[in-house]
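Presented below is the structure to which this report refers.
A protein chain is absent from this complex, but the other protein chains hold their places.
The block that comes next holds chain A.
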Amino acid sequence: MPVIEVTDLRKTYGGRAVVDGVSFAVEEGEIFGILGPNGAGKTTTVECIEGLRVPDAGRVRVTGLDPVADHARVARVLGAQLQESELQAKLTVREALELYASFYPDPLDWAPLAERLGLGEKLSARFGKLSGGQKQRLFIALALIGNPRIVVLDELTTGLDPRARRDTWELIEDVRAGGVTVLLVTHFMEEAQRLCDRIAVIDKGRVAALDSPAGLIRRSAGATVISFTPSAPVDDRDLNALPELASVEHRDGRITLAGTDETVNAVITLLARHRITAHQLRVVDATLDDAFLDLTDDRTKEATA
């Protein structure tokens, strides 16, 4: 049974549908990503899951419970890190951890958790004196302190330096290894690709695609990119006739093609037939970045349509 079920969720602000029929289900123990451009409705969707907002239509269930009507029971099993929130400026890190631990029936021991998040030296520091990254790490700790079954992390590593970001990713992997389900809102592709088992790409309030990171890349036009500098000119008509070709680009005598493995084989055959040598031949898999742009950008959609 899925631990989070969102069915045809809708939320409108001032006549604008911010979330316009979003559906997905998160299975127990997976890291599920929500990816999308700014203003796509990601945060509103997770706020409905956290019980902070009441949906206009549709159904949200967390461990089978309604997060609004059954708030206390949902809050006990769901830890949240919000995109924008603060604590009382004069509260110390230790006091914040102790306070939030006291809200839950079976909290984690806060001392090792703080240590793990690199806050061990900062226990007596007041919230208002922490750096952006330290505040962010404290909020991650507060999301985990209740020993939740599900954690919802909105913009997990925003404001963290590259080192802290990687440490945080390891922490999230450990958390999942402990059986916790993770719902991750992000716009860092590297983060989504590294952590997520499945990703829902949300664009303009709708789910544009839902798949594993590899699946999203595979299904996007131009999953494989081939580039080379030919020893002699190549006829454009031959290139355009290549199977499963997504795009062709000429720059400074170098040709870059996006397509699939099929395209790669065909282009090599083509070059061999014309006895053209491909200098500096590179074949790379497209990244989630490319897939994301392809799935959310209108211009690409129109161009390929």
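Assume a residue touches a chain if its C-beta (ideal position, glycine included) is under 8 Å from a C-beta of that chain, and two chains touch if they have at least 3 such contacts; residues count from 1.
Rule of thumb we're sticking to: contacts and distances are computed from a predicted model.
Hidden chain, UniProt protein name from the list "Cytochrome C oxidase subunit IV", "Transport permease protein", "Phenylacetate-CoA oxygenase subunit PaaJ" or "Dihydroorotate dehydrogenase": "Transport permease protein". The missing chain, though absent from the display, is touched by one residue of A:Arg76, A:Arg165 or A:Arg198; that residue is A:Arg76.
The chain that is not drawn here is touched, among residues A:Ser102, A:Ser124 or A:Asn240, by A:Ser102.
Where chain A meets the missing chain, the touching residues are 50-52, 71-72, 75-76, 78-80, 82, 84-88, 90-91, 95, 98-100, 102-104, 139, 142, 146.
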